[in-house]
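With one protein chain held back, the other chains of the complex are shown just where they sit.
Chain naming follows the written order as A, B and C, and within any one chain the residues start at number 1.
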Amino acid sequence: MKRIKINEQHCIGCRLCEIHCLVQHSKSKKIIKAFREERESIVPGIHVEESGYVSFALQCRHCEDAPCIEACMTGAMYRDPETEAVICDQDRCVGCWMCVMVCPVAAIRRGPEDQVASKCDLCMEAEIPVCVVNCPNEALVYEDDAVR
Amino acid sequence: MKRHPYLIIGNSVAAIAGVEGIRQVDDDTPITILAREPHHTYSRPLISYWLSGQVDDGDMFYRPEDFYEQNRVDVILSQEVISVDPQNQTVQTADGHRIAFDKLLIAAGGQPIVPPDIPGSDADGVFTFTTWDDARNIRDFVTQQGVQQAVVVGGGLIGLKSLEALVELGLQTTVVELADRILSATFDQTAAELAQTMLEEAGVTVLCNNTVAEIATEDRQVKEAILHTGQHISCQLVVFAIGVRPNIQMVADTSIAVDWGILVDDHMQTSVADVYAAGDVAQAPALLSDERRCIPILPNAYRQGCVAGQNMAGADQLYRGGLVMNAVDICGLPTISVGMTTPDNEDCEVLTALDEEAPSYKKIVLCDEKVVGAIFVGDIDRAGIFTGLIKQEIDVASCKELLLTEDFGVISLPTEYRKHLVSGMGIEV
Amino acid sequence: MNTPSCGGPPGKSMNRRDRGKDIGGCAISGIMAENGELFSGELVMRSIANMRERANGLGGGYAAYGIYPQHKDHYALHVMYESGQDQQTTEQIIQQNCLIHEAEPIPTHPLHVIKQRPLLHRYFVTVKPEQLERYYDLSEDDIMANIVMTINTDVSGGFVFSSGKNMGIFKGVGYPEDIGQFFRVDEYDAYIWIAHGRYPTNTTGWWGGAHPFGLLEWSVVHNGEISSYGINRRYLANFGYYCTLQTDTEVIAYIFDLLLRKHDLPLEVACMAMAPPFWAEIERMAPEQRELARTIRTVYGGALLNGPFSVVVGHSTGMIGFNDRIKLRPMVAARHEDRLYIASEEAAITEICPKPDVTWHAQGGVPIVGKLKNGAEDSAVAQVAG
Partner (left out) sequence: MQLRKWLVEPEFRIERDPEKCIQCGVCVRQCANDVHEYDEEEEVVYSDSTNCVSCHRCATLCPTDAISIRPFPLEFRPNAVWTASTLRNLYKQADIGGVLLTGMGNDQDQPMYWDRMLLNASQVTNPSIDPLREPMELLTYIGRKPDSVQFERIAGQPRMTTQLEPQLQLQVPVMFAAMSYGSISYNASVALAQAAQQVGTFANTGEGGLHKDLREYADHMIVQVASGRFGVDSDYLNTGAAVEIKIGQGAKPGIGGHLPGEKVDAAISATRMIPEGTDALSPAPHHDIYSIEDLRQLIYAIKEAVCYSKPILVKIAAVHNVSAIASGCVRAGADVLVIDGYRGGTGAAPTMVRNNVGIPIEFALAAVDSRLREEGIRHQASLIASGGIRCSADVAKAIALGADAVNIGTAALVAMGCHLCQKCYTGKCNWGIATQDPYLTKRLNPNIATRRLVSLLESWALEIKELMGGMGINAVESLRGNREHLRGLGLTNRELQILGIKAAGE
């Protein structure tokens, strides 16, 4: 499947990925409006971790054996048959946090108002995830992983 | 007699995972499910959410409506298996059918424990809380009888989730827990106190170091719960949530080895070839332990079912062992506990951070520089990292000081493990 | 540099030749009898006249090899003068450096269409022995070439337009057939005839600017424009050739002289230097050939003739026709018995040879070579002095 590859050595910690993730998952999808009106209500699916000069932007790895799917009691966490992305159907999520418990990269967060799980959906509505498109240094690359 | 190439007893998480496991390896061979309950596969943990009205009927189902069809599963509902004959490779159903199989998966789950020696435990208004029908019966009873007060026996996971639903239904509730704290199996004193505070703030009376000695009735109707300490609690509803026993009667007196549950090896196979067991009924290898254990939690059930299914279909899939863990939202307070949270081993090192205001509590248990257990109350966002550290037995000596810090994250992990995670080169389940 | 008398880099003389580079289109025709048989210039006149459309009356000319057998060991200097004064100055230079064996006006036939003709004289000379002694490091050819350069550079109204042995160039302003009549070309017999009809885009009416251009035994007629002129000219300057005429033709003649006479390259290699294969083709060659081509291109980049051209070059031992490497100008060749024909148009050949044995179109960069049969040397230069 196509995954987002993280090139840690190229991450410059600018957080444009977080910013554009937020915009993409806003109602308006307009950056200024999204930040004015929805900044507090959206949890980006990508988070930049930083320590000294090392940084990287981490989002769901869309694991092949996704522990979050196995741990999900409602079936809200599922693998999209087309893209193979691991998607959380927020309408079905009841916020039991089993997925949070089992995700080894902590890529699943408690979402808006802490009600349901929120995570990277690989930007289902965009051809290429916006974090990848907007990374100025190609620290994130969207590519087929032939490794598996 | 028609033989069923894949026969599965049970219709919940482990059984469904069994189907999905088989289908990962074998696309076409038909699968047969024998289900005791009359429902399309549904999610048992959701019954408390259903009871409180948070989810409706439609959202109860664990897999979509066309799941059986899509996976070429022949499902026979309301068909309880009473015995398994491993020699002849048949099972016997309650209504007298014998069904032959080539490969069998026993995913029959567990049976809630109701202490038979408590007077009044057979009265109307005494329930257990494991099936959708249990929840339905409670809801009907509450509505029909105009129940005002309820007592939940058992302050474990099921007890608390039923409590939450009953509170949501507007009942005045009391929980009675035999141990000195609620969630005693996974929580330490501090975490339990934080959780208890949340319950009490929601109006629940929490009584620990206590249990119900008798249920006083009138016309078979529950009137009071009488505790060991002699205390009388007026109630019209009692829910027993003191544990679950694996459904092993069906294999009693067969060559299938049992202990507390059905013993399985690391391929989820029982002592008899071609007979597998998974889920709450199975006693399987466990992480952080030399003995096989029954760990009746959903993620384990799924993984076991899936491994069993794959192996039934001819794969050679290893079950790496279960881990005790739980995520519970207690009246809006998220909590997660993983692994050995209250170590009896003196060599273990315990790191804690408590902020009662938030509230937030973190506890990390280390043994030989490896994380073996963790509790998170309140701030649970990074808990999964610890689950991973426990499962992968990562040496965290290099980042021990950071474990409890605010910005502890994947970046704080030992470089090699971090790169392994970040590269996404495979996350071991 | 090596100029014996007062020669030197160009730019000293501000005479009328020193104007912008000459550009234009043209007609060319060449006929060679490879068996050395002599034939009249009448034939080549008919051929070039057939392509009158390609000329505009501003220049025509002929080169003929084998026409002075009685003077075959003497350089035949054809010189044009604007005035008697120029003639005096020039003859002084010639006398200083050469023994004059015979001197006379070039025979002409008065023709009313030929106007404003210069004084035309020819001298059959050899270099004085004392000059040969003085410039012991130079060959007689080198010294002769330098004398020609000196005259052409320093004497504003004197111009040597032919300087080979046993050959002569006849040229002027007019249509080539008129120029031919004027110079009585039909009365000469030669084994190589090369003719040119000129179509310059600048309307210079200077006789020296007509083709063929000659240096020693080389004669060149040319149709086209050399876009690399600027560097070819500077490259030649490195070796003591100073271009005075601002014509591409001059550059071509000098490069031939340099590569064949001075550097002693095989003819095919010299042509390769001037119109080399593309690097991509070189890559595909067999190793030895590739190494040769790579070396030639690397060393002789300054000699590469770039831009559209077809050219016919005459020499005492043969005749070469060739095109630029992507063939931007026309050139047809034919053979009939012992004769090689090269012309801008096929009609110019069939006009004089109605049924050739074989006719073909020249390929870009591939020379068409006619050689005297008894002089089967790879280098046309080897037997210059005879």
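Observations
Convention: a residue touches a chain if its C-beta (ideal position, glycine included) is under 8 Å from a C-beta of that chain, and two chains touch if they have at least 3 such contacts.
Because the structure is a prediction, the values reported are computed rather than measured.
Although it is not drawn here, the omitted chain touches the following shown chains in the complete assembly: A, C. When the full complex is taken into account, the listed residue touching the unshown chain is C:234, out of C:109, C:134, C:234 or C:361.
Among the residues C:46, C:184, C:263 or C:336, only C:263 touches the chain that is left out of the figure.
Of the options A:73, A:86 or A:139, the residue whose C-beta touches the omitted chain is A:139. Contact residues of chain A toward the unshown chain are 7, 9-16, 19-20, 31-32, 35-36, 39, 52-53, 134, 136-139. Take chain C: the residues that touch the chain left off the picture are 9, 20-21, 23-25, 201, 224-225, 227-231, 233-235, 237-239, 262-266, 269, 276, 278-280, 291-292, 294-302, 304, 306-308, 325-326, 328, 377-378.
Heads up, the rule we're going with is that only the chains that are shown with their structure count from here on.
Taken together, chain A and chain B share no touching chain. Chain-level centrality, scored on Cα centres against the all-protein Cα centre, points to A.
Chain centres here are Cα means. That of chain A falls 28 Å from that of chain B.
Chain B and chain C, compared by their mean Cα positions, are separated by 104 Å. For chain C, residues touching at least two other chains: there are none. Contacts with at least two other chains are made by no residue of chain A.
Residue ranges of chain B in contact with chain A, taken from their complex: 13, 17, 43-46, 49, 54-55, 59, 61-64, 298-299, 302-303, 306, 325-329, 332, 334, 336, 338, 380-385, 387-388, 391-392, 407, 409-412, 419, 421-429. If you check the complex, the residues on chain A that touch chain B are 3-6, 8, 47, 49-51, 54-56, 58, 61-67, 70-71, 73-75, 92, 94-106, 108-110, 114, 145, 147-148.
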